[in-house]
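Okay, here's the structure, questions in a sec.
All protein chains of the complex are present and in place, except for one that has been dropped.
And then chain A:
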Amino acid sequence: MTLPRVRACGWVAAAKAAQRRHQAEGAGGPRCPAPRSQRASLYIHWPYCEKRCGYCNFNKYIPRGVEEAAVRSCLVTEAQTLLLLSGVRRVESVFFGGGTPSLASPHTVAAVLEAVAQAAYLPADAEVTLEANPTSSAGSRLAAFGTVGVNRLSIGLQSLDDAELQLLGRTHSASDALRTLAEARHLFPGRVSVDLMLGLPAQQVGPWLGQLQELLCHCDDHVSLYQLSLERGTALFAQVQQGALPAPDPELAAEMYQKGRVVLREAGFRQYEVSNFARNGALSTHNWNYWQCGQYLGVGPGAHGRFLPQGAGGHTREARIQTLEPDNWMKEVKLFGHGTRKRVPLGELELLEEVLVMGLRTDLGITHQHWQQFEPQLTLWDVFGTSKEVKELLEQGLLLLDHRGLRCSWEGLAVLDSLLLTLLPQLQEAWQQRISTLVPRG
């Protein structure tokens, strides 16, 4: 690394101090007044895993040996290039996802963070999350990640039942998971999240609630509940297809979800998003940024980004995908400084659709102020206030439209995708009407 050592250490020390201040503030609060186009989150994809999990269809690879120095250098280069292209001045959060990024060396994480801090302003208290798997995360390694600037851990615990862990193809046991969790909490107090899956084949509601209760005795201030979705191409999908495993029962999954939400609420957690629960204000700022349709840069093989390439003279936000396969991605990064494979400009309507779809996933929903940032002319009332079908949803108590904005009710959040099938066409129609009234004037 060519970075001056002093500067790097300086950022890490400041980050350490800020970590302690940060906890009480929480996410979703007032942001820095810098223009939106100059702010972004950063997602770093580490594409390697030790072993293939039975449910996962992500872009990941099981390598025989990783040339980590080469990957590191490419991650650094691509982060620098994309920061330059985007004209982003302030990075608000960094998320190392994968794959299994806790398999990467802390040195690699450090190098990326240093590069970011050099190319843009990375506030000392910015959230820096690392996804960690229980087995790959011995306490000393986790501590090393902390030393280089990681200040939040997301642990892929998935289940506290050894048979289920085996079914999922995980390499850890329930006791591994709890031990890792305890170590993580010790190292990153108040800054540890755990994932718990629901709706596995043959899983029953009672035992699953038992797992959740047990988890509540050990967990920190952030829990994510994910329903298993069977993805084509995974081992689990094949097993269900062949009849070796029963298909997950959506009714049971729905019941687990509903009961799980209640249990977590009673334990003092706020469900701030469809799958995410936090107490003591420990919301994930990085994910919050996705739901608020803030900009984010995606670095690494197959990473997704959404930003305005201002540094390259762009005027429209783009959806970008990096090259999937790590070796090809590296070749491209070495040649061009980045491995962007696909750039799709987002139209105004498309962006609004994303604002709607993502925003409604949160408990705050879409506030009038938030909507106005993206669409100053058509208000939420203009778009949704007159529709008969929307009115039905409001009357059914699934949706709320009031002085605060548009949001799901407790019941509505669980069936958001059905609500969107009414809301999206309504938005499209309102947009078309706006366009047609604009044309004669213009």
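Going forward, contacts are C-beta pairs under 8 Å (C-beta built on N, C-alpha and C of every residue); 3 or more make two chains touch, one makes a residue touch a chain; residues count from 1.
Note that contacts and distances are computed from a predicted model.
Chain not shown in the complex: UniProt lists it as "Translation factor GUF1, mitochondrial isoform X2", one of "superoxide dismutase", "BRCA1 associated ATM activator 1", "Gamma-secretase subunit APH-1" or "Translation factor GUF1, mitochondrial isoform X2". Residue in contact with the omitted chain (choice from A:A244, A:V415 or A:L438): A:V415.
Among A:E251, A:E348 or A:D402, only A:E251 touches the chain that is left out of the view.
Shown as candidates are A:L160, A:V274 or A:L394; the residue that touches the absent chain is A:V274. One chain of the complex is left out; on chain A, the residues touching it are 43, 45, 58, 97, 224-227, 229, 250-251, 253-255, 257-258, 274-275, 290, 296, 298, 303-306, 319, 321, 344, 350, 353-354, 357-358, 361, 392-393, 396, 398, 413-421, 424-425, 428.
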